[in-house]
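Every protein chain but one is kept in place in this view of the complex.
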Amino acid sequence: MKLLYFAHLRTKIGTAEEQLDLPPGIGDVAALLEFLKGRGPKFADALGNRKAVRVAVNQTYVGWDHPLKPGDEVAIFPPVTGG
Amino acid sequence: MKLLYFAHLRTKIGTAEEQLDLPPGIGDVAALLEFLKGRGPKFADALGNRKAVRVAVNQTYVGWDHPLKPGDEVAIFPPVTGG
Amino acid sequence: MIRVQPEDFDVGAEIEALTRGKTGIGGVASFVGLMRDVAGDKSISAMTLEHYPGMTERELERIEAEAQRRWPLIASLVIHRYGRMLPGDRIVLVATASAHRAAAFESCEFLMDYLKTKAPFWKQEETPEGARWVAADASDDAAASRWTKE
Partner (left out) sequence: MIRVQPEDFDVGAEIEALTRGKTGIGGVASFVGLMRDVAGDKSISAMTLEHYPGMTERELERIEAEAQRRWPLIASLVIHRYGRMLPGDRIVLVATASAHRAAAFESCEFLMDYLKTKAPFWKQEETPEGARWVAADASDDAAASRWTKE
């Protein structure tokens, strides 16, 4: 799957985009976020406050229980502040 | 005093502006309108329906009981329909 | 600022001039009133707006001052045309600028409601059956009366 990071999450994590093979047992957005937090302090810092994290799958806002499948485009970002 | 007529009142009365010496005994707007209606069928037709007549004295909207004095600019017109 | 004029106006240039150099402005709400080619079920080929020179300007200044008093506006503009206009022509422009959008939107709508109901303009429409003076619209009065219910 393709992961995208925006705004201060991108800054903290230090990358805008990466390819990731969906790890075994990761079935939804919440599980993916837990998996990512376990990758190290940058991820833990960026994703630690759930209230400040939003997720879109295939360019549509989703909740934590949204199921994931290989090939999804998953974007992770802070609440929008546009305009 | 100066009398001004606008829109369909102007069309009905057939004049846009006239000078009038304030007649004796005409102390307020209501009395002036009654006086004007007595001048003939055009005026009676134009001013007959009080709900469709608005008056400004010296360029300020006024009620029927507004007092009049020589030198006033009195404008008589239908409800506005602008914009 | 208010202007009552027979000439057309340039919306972009007016908004640009209104806001130029005022970098505390976060937003400009504006409304452009255009001449429609229908009114109810009648087809309209042209329209003439009559005004009361002197009083019209006074009323517009009074209404603009009232908007400035009610909302924290950084700049405001009312341009209203008079004379004969054709379908699609611009009739009126109201623009209000503020630090935040709510004040801009509310004051712009306030000004338009008052212009429609209180400003001394009268509309004569040219229809297939001839010219006719337009009667006042009760729904416009209702829109304006919102602002006095507080």
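Here the chain labels run A, B and C in written order, and each chain numbers its own residues starting at 1.
We take it that a contact is a pair of C-beta atoms (placed from the backbone, for glycine too) under 8 Å apart; a residue touches a chain by one contact, two chains touch by 3 or more.
These numbers come from a predicted model, not from an experiment.
Participant: Considering the entire complex, write down the shown chains that touch the omitted one.
Facilitator: Checking the complete complex, the chain left out touches A, C.
Participant: Consider the whole complex, including the chain that is not shown, and state which of A:1, A:30 or A:56 touches that chain.
Facilitator: A:56
Participant: Consider the whole complex, including the chain that is not shown, and state which of C:4, C:28, C:73 or C:119 touches that chain.
Facilitator: C:28
Participant: Thinking of the whole complex, not just what is shown, which of C:4, C:104, C:119 or C:134 touches the missing chain?
Facilitator: The one listed residue touching the chain not shown is C:104.
Participant: If the hidden chain were put back, which residues of chain A would touch it?
Facilitator: With respect to the unshown chain, the touching residues of chain A are 4, 6-8, 11, 56, 59-60, 75, 77-83.
Participant: I need the residue numbers on chain C that touch the omitted chain, in ascending order.
Facilitator: 10-13, 15-16, 19-38, 87-88, 99, 101-102, 104-105, 108-109, 112, 116, 143
Here, only the chains that are shown with their structure count from here on.
Participant: In whole angstrom, what separates the CA-based centres of chain B and chain C?
Facilitator: It comes to 26 Å between the two C-alpha centres.
Participant: Whole-Å distance, chain A centre to chain B centre, using C-alpha means?
Facilitator: The separation of the two C-alpha centroids amounts to 73 Å.
Participant: Using mean C-alpha positions as chain centres, tell me how far chain A is from chain C in Å, no decimals.
Facilitator: Whole-Å distance between the two chain centres: 49.
Participant: Where in chain B do residues touch at least two different other chains?
Facilitator: none
Participant: In chain C, which residues are in touch with two or more of the other chains?
Facilitator: There are none in chain C.
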